[in-house]
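Missing here is one protein chain; the remaining ones are kept as they sit in the complex.
Chain lettering (A and B) follows the sequence in which the chains are written, and residue indices restart at 1 in each chain.
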Amino acid sequence: MMNRPIKTGSAGTLESNDCLVTIEVNSDDSVIIHLESVVKARFGKQIELTIKETCEQLNLVGAIVSVNDKGALDFTIKARVETAVKRSL
Amino acid sequence: MKYEPKNPYQYIGSYNPRTYQENKSSRVSHIVKQVETMDELFNRIQLRDGMTISFHHHLRNGDAVMNLIMDEILKRNLRDITVAASSVFPVHTSLATAIEAGVVTQVVSAYMSGFVADVVSEGKCLYPCVMQTHGGRALSIESGKLKIDVAFIASPAMDASGNISGRQGKAACGSLGYAIADAYYANVVVAITDTIEPLNHIDIAKECVDVMIVVDSIGDPKGIVSGTTRITKDPVGLAIAKRTIELMDAAGYIKNGMSFQTGAGGISLAVAAQLHQKLKKESIQGSFASGGITGYLVDMFEEGLFERLYDVQCFDLAAVASIQKNENHYSISASQYGNPYNPENIVDQLDVVILGASEIDLDFNVNVTTGFDHRILGGSGGHADTAYGSKFAIIVSKLVSSRISVVVDRVTTITTPGETVDALVTDYGIAIHPRHSELIHQLKKTTRLPVVSMKELLDTANELCGLPQIIEPKEKIVAIMEYRDLSVIDVIRQFDPL
Partner (left out) sequence: MSIRSALFVPGNSAAMVLSSPILDADAIILDCEDAIAMASKDSASLLIKHTLMHLPRRQKQFWVRINPLGSDFFMEDLSNILPSLPDALLIPKADGDDWDEIISAIENIENQFQLQPVALIALIESAKGVLTCEKLARHPRTKGFLLGGEDFASDMGIVRREDNRELLFARYQLVTWAKAFKQICLDTPYTDIDNLEGFMLDCEFSASIGFDGKACIHPLQAEVANEVYSVSDTQILWAKEVLDETEKHSVGVFSFKGKMIDRPVINRAKQIIEKAKKWGLLR
C-alpha cells in the first residue's frame, strides 16, 4: 500500500541535535528530497540516504520532503520523517 | 613575506631562538610627543610600504583602535603591510578590507575569528599568515625574530606625561599583558587613548611611548566581555565538570598550594565553580590561579581559596574591578605568562589547566584553530603554552554535539601537540594519555571513573554519528602554525567551499 500525502505535515524542531521535516504534496508520483544541514559537508550523503530509505520503508509517493537539519543523528531523522509523513496523510 | 618560521617542530628545548635585545623601558630623559590629528601622527611615524605594525586585543570585540588605524592606512595608499595583532575579532572588518585590497599582505596572530579569518582561509592574503601562541608571540618579539616597526597601543587611560594604565578610563580593561612586548621592542610606539587623567597604577611607562594621540573613543567596553563567560546549565556539561574534579582529585592535584588555570568555555567554568565548592568544603588553599581571569576565579581568590591571581587578560568586568582594588591580583605580561624561555614564566608553575578542543585525535593532538573543513575559527591563544607548562592538562568536551565528534582519527590542524596533553574528559568516558600508565592503573583500581582509551571514544562517536566524509583543502598554504618555541608544527591550507 502506497502512502500519498494529502496535506502538508511537519515534525521536529530547529534545536541543535534535531531537525525539522516538512512533507508537501508533489504534483507527480516522485519523492523529491531537499536537505539543508549544518553538517552537510561531513554527513550530507549519509543523511540523504537515511531520508530516502525511511521514505521507501514508509512506501511514500508523491511527496516533497524538506529537511532542515541541525546535527540530528540518523535515528532522530528517521523518527522526524516518519512523524511528518504520518501527519501529512 | 617578512615573518617566516622555518625550523620544524621536534619537541620544545630542541631549538632555542633566544637572542634578546635591550628593551625601551630603560630610556632616560624621554619625552612623549603628543599629536593632535591623524595626519600629524602619520607624518611623524613615517609608516612606509613593507612595514610591520602591531595591535593588542585587550578590548577584544569592543576594540575600535585597529579599525581606526587600518582606515587611515587604506586612505594613505600604503602597500605590503604586515599586521602583528595578538588576536583578531569579528569587529576588525577594516583589516579584512585591507587584506582583500592587497594593502595588508600578512597577518601574524595567536587567534583570529570573523571576517579576517574568512578572507585568510579563502586564500586572499598574499603571504601565509602565522598563527602563534601567546607565549610564542612574546618570544618572537623579544628575540627579534618578529620586528615591529610601529606598535599602536590602545590605552584605556594615560596621564599627561604619557604613562599608560589599563585599569582606568571609559574602556578600562585591566591587565595590558599582551601589549608589553610590543611596547618594549617596537621601533616606534604610538599610544592611543580617550582618557587623560592622573593614574593610580602604570602598566606601560612613558619611556616606552614615542607618540600619543587622544581620540573620541578607543572602544566599547561592552565588547570586552564578549565570548563565552557563562557556566553551562546543561546537565551533561555539569556531569563532565564533576568527573574532571574527581580526576584532578584522584591524580593528587587538589591540595594545599595547588595552582590552577581554566579557559572561559562553559564546561571549563563549571569545573572552576565545582572546584570552588570543593576547596571551600575541605578547607584547601591554593597558591595561584592564572591566565585570562574571570569573575569565577576572582570569587575564589577573594574568599582566600587562592593567594594570588596572575592576570594576563581580564575576561570580564568583575576581573577588571578586582585588579583595580586587590593587591595580590597581579598584571603579568605575555612573556611572564607563557614565553618558554622566560625563566619565571607562570605556565611552567601551573599544576592543572582545563582547556577546550574542537578536535582531539588518537595521539591526543588538539586542534582549536580550524574547523574540520580547514576554515580558521580561532587559534591557540594560551592553549599550547599552558598545556606544555602545566603538570596536568585536561581537555573537557562533550563527545558529540550536533553530530560532530570531538574525537577524530587525525586532527585537521595541530594547535597543541599530544605529548603535552594529559587527559580528555567527555560524557562517554575519560581518556588518559598512555604515557601515564601508572595513573591509568590507579584510576581503574581505586576509583569509579570511566577510564577508556581514545580509540574506544572514537568508535563510540562513529557508532553514533556514522563515518564523516573527509574534506580536502586546496593546495595553497594560507597559514603556518608556529609552536611556542617558534618552530613550525603544522600548516593550514586554503578552505575549499563546496
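Here is the rule we go by: a residue touches a chain if its C-beta (ideal position, glycine included) is under 8 Å from a C-beta of that chain, and two chains touch if they have at least 3 such contacts.
These numbers were taken from a predicted model, which means no experiment stands behind them.
K.L.:
Report, in label order, the displayed chains that the undisplayed chain touches.
P.N.:
Listed by label, the shown chains it touches are A, B.
K.L.:
Among the options B:K6, B:K281 or B:K445, which residue touches the chain absent from this view?
P.N.:
Only one listed residue reaches the unshown chain, and that is B:K445.
K.L.:
So one chain is hidden, and I want to know which residue out of A:T22, A:Q46 or A:T76 touches that hidden chain in the complete assembly.
P.N.:
Answer from the full complex: A:T76 touches the omitted chain.
K.L.:
Which is it among B:I196, B:L464 or B:V488 that touches the chain not included here?
P.N.:
Reading the full complex, the residue touching the unseen chain is B:L464.
K.L.:
From the listed residues B:M38, B:L74, B:V236 or B:A250, report the one that touches the chain absent from this view.
P.N.:
Touches the omitted chain: B:V236.
K.L.:
List the subunit A residues touching the unshown chain?
P.N.:
Within subunit A, the residues that touch the unshown chain are 11-13, 15-19, 72-76, 78-80, 82-83, 86-87.
K.L.:
Which subunit B residues would touch the chain omitted from the figure, given the whole complex?
P.N.:
Missing-chain contacts on subunit B: residues 235-236, 238-239, 398, 400, 427-428, 445-446, 448, 460, 463-464.
In the analysis below, only the chains that are shown with their structure count from here on.
K.L.:
Roughly how far is subunit A from subunit B, going centre to centre by Cα mean, in whole Å?
P.N.:
Comparing mean C-alpha positions, subunit B is 43 Å from subunit A.
K.L.:
Okay, in this complex, where on subunit B does subunit A touch?
P.N.:
372-373, 401-404, 464-466, 468-469, 471, 498
K.L.:
Within their complex, state which residues of subunit A touch subunit B.
P.N.:
16-17, 38-46, 70-74
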